[in-house]
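Shown here: the complex without one of its protein chains, the others still in place.
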Amino acid sequence: MNEAFFSVENLCISFGGLMAVDHVSFSVSKGFIFSIIGPNGAGKTTIFNCISGLYKPSSGSIIFQGEDITGLKPHRIATKGIARTFQNIELFSRMTTMENLMLGRHIHMKTGVLSGATFFRRGSRAAKEEIRHREYVEKIIDLLDLQSARNQFVGSLPYGTQKLVELGRALALEPKLLLLDEPSAGMNSEEKQDLVFWIKDIQDELGVTILLIEHDMKMVMDISDRVLAINFGRPIIEGVPDVVQRHPDVLKAYLGEEETIGNAS
Amino acid sequence: MDMKRDYYEDIQLLDSKVLWFWFLMLVAALATFPFIAPTYYVYMANYMAINVIVTIGLNILVGYTGQISLGHAGFFAIGAYGTVMLMSLLHFPFLLALVAAALIAAFFGFILGLPALRLEGPYLAIATLGFGMAITQVIGRWELFGGRMGVEAPALSFFGIPVMTDLGRYFVTATIAFIMVLGARNLMKTRVGRAFIAIRDSDIAAETMGVNLVYYKTLAFAVSAFYTGIAGGLFAFLLGFISPSTFNFILSIYFLAFVIVGGLGSIFGSVMGGIVMTWLLLELDKIQELPLIGGMLISFSENFMTVAGLPNISSIIFGLIIVLLVIFEPLGLYGFWIRTKIYWKTWPF
Partner (left out) sequence: MFLQLLLSGIAFGSLYALIALAMVIIYKTSEVPNFGQGEMAMLSTFVAFMLLDTYGHSFFVSFLGALVFAALLGVFLEFVFLRRAKDPNILSLILITLGFEMILYGVASWKWGADQRDLSFPVSDFDLVNIGPAVISYLNLATLLVALVLMVLLFLFFRYTKVGIAMKATQQNPMAARINGIRVNRILSVTWAMSSTIGAMAGMLLAPVATLDPNLMLEPLLKGFASAVLGGMTTLVGAALGGYMLGIIENLFGGYVSLEFKSIVAFGIIVLVLCFRPSGLFAKHYVRKV
């Protein structure tokens, strides 16, 4: 393999003097599940925010399929084929599940103001497009077992289901690269098992490359092809799960975190 | 469950025979109404139709996209003056002038939307407030627009047929309003409407899903201004005469009150809001004629206030309605309707 599918080089960003991400580099091969771990406040979400264009990195570059996408607007990055979920759910709470997923089809649709306002027949272009994409979205709803939530407002769904709707919405974009920020947080163990299963499916059957942030170590070690551990915004080690897991600094970072938690409470 | 769905039903306006029946009944009722009702009520219906259009327009911005505007009287003024000026100065036919003026309003909406992009709630409110005031001031100072004295609306004809009575205007206004309501409803069911709502619910999620915030936020402003411009153009003919003082800041707040009363983010609510509030507005104008209450108000005014100022009570009541609804029933009439519907679950709707 000559060139990485996705890579981040010397990414830095600071907030008022605090280096939230400090010279982080990594690269991900096509079809891999690449996990980022680290204690709270390590800078994981910030890396995602840089990738999806919500934050502008102070230096460094982000390369996707050989193209430099650093500093592009979020919607431009979405059209490149990068979708994400959020740690604190960001759903369109007063839309139904179906509509949330349909929004995921946004970049694949064309209907504008005039054609949208004036569809009055089944055969009109806007209606046809709408129908076609609803069919596509229905497949995702089936895949994630969301039928019962299909026509409900997502604001009223249970937390675990909301997380799935977010995943579904990201999938509806037909991403080549999918960023998942703590997808299993707040799920019970049964839901987690399903989730692992689906993530594997997304990797194997849809061929999507996945970047995963996750606190559940068992899950990370089970499904990741490679893992990057960071602390205080700085990379500690990157490698296959077994190696990363046993690295002394990683153990220390996690132990250290437990100590501070113990002190605070 | 495995039966193949008909996805058109999801977005169709009328997905059952029963609904078709009610729809046709509604159209028939709207068409016969002006022939039976006294002229005053036809005038009232025209007023209602116009306010329904504004309410929907403003709701697209405030209720659906989550952006506030305190300057919609400005777009209303552009629509009104635009239509009148294009007709009397450039001799445009009515419909063309109306659409052109609304497009001018939309253009201004677009321009105003541009700085709005970077602005959160409070700043946007302030900028739009400034816009509304600037428009009326410019119109008021410009001789071309008749200055402070205002201008008269030219004679109206629709496809060559002269329209001179409230009855005639009813058919023009109601038809346009009807089309615009359906258009808004369709728009909100499709891609653009979804993008608007997405921006309101979570702008960061919307943009990471590929919604161009700059484009859609300004588009929402433009669409909203277009609706308001159309309504303004029709309004010029309803009054027959327009002057800058008609389009003041207070009018912008009245529009907001219509939206709140109808319910944020609901087309059906906006229709109700526009109708109910117009009725209230016209009734409050002659509140002193009410039995009992009217007399009490007059004697109260004589003793403590002024009788000449009594019509201003509508301002107080509208203000109270806004405050109380926002505190106790943010979904407005639409929320009320939803709850009644749940209560009467067995109904065929």
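Descriptive notes on the structure:
Letters A and B name the chains as they come in the text, with residue numbers starting at 1 for each one.
What we mean here is this: contacts are C-beta pairs under 8 Å (C-beta built on N, C-alpha and C of every residue); 3 or more make two chains touch, one makes a residue touch a chain.
Keep in mind that this is a model prediction, so the values were computed, not measured.
If you put the hidden chain back, the residue from B:Leu30, B:Leu167, B:Ile298 or B:Ile313 that touches it is B:Ile313. If you put the hidden chain back, the residue from B:Ile204, B:Leu239 or B:Leu280 that touches it is B:Ile204. For the options B:Ala31, B:Ile126, B:Met164 or B:Met296, the residue in contact with the chain missing from this view is B:Ile126. Of B:Pro115, B:Pro162 or B:Gly295, it is B:Pro115 that touches the chain left out of the display. Checked against the full complex, the one of A:Phe15, A:Tyr159 or A:Phe197 touching the unshown chain is A:Phe15.
Listed by residue number, the positions of subunit B touching the unshown chain are 62, 66, 68, 70, 114-115, 118-123, 125-127, 129-131, 133-134, 137-138, 141, 204, 248-250, 253, 256-257, 260, 301, 304-306, 308-310, 312-323, 326-327, 330.
Everything that follows uses one rule, which is that only the chains that are shown with their structure count from here on.
With centres taken as mean Cα positions, subunit B sits 41 Å from subunit A. By the touch criterion given at the top, residues 1, 5, 7-8, 10-13, 182-184, 186-187, 189-195, 197-198, 200-202, 204-213, 219, 223, 265 of subunit B touch subunit A in their complex. Against subunit B, in their complex, subunit A makes its touches with residues 52-54, 73-75, 77-79, 83-84, 86, 90-95, 98-99, 102-104, 106-107, 109-113, 116-120, 122, 126-127, 129-131, 134-135, 138, 147, 169-170, 173.
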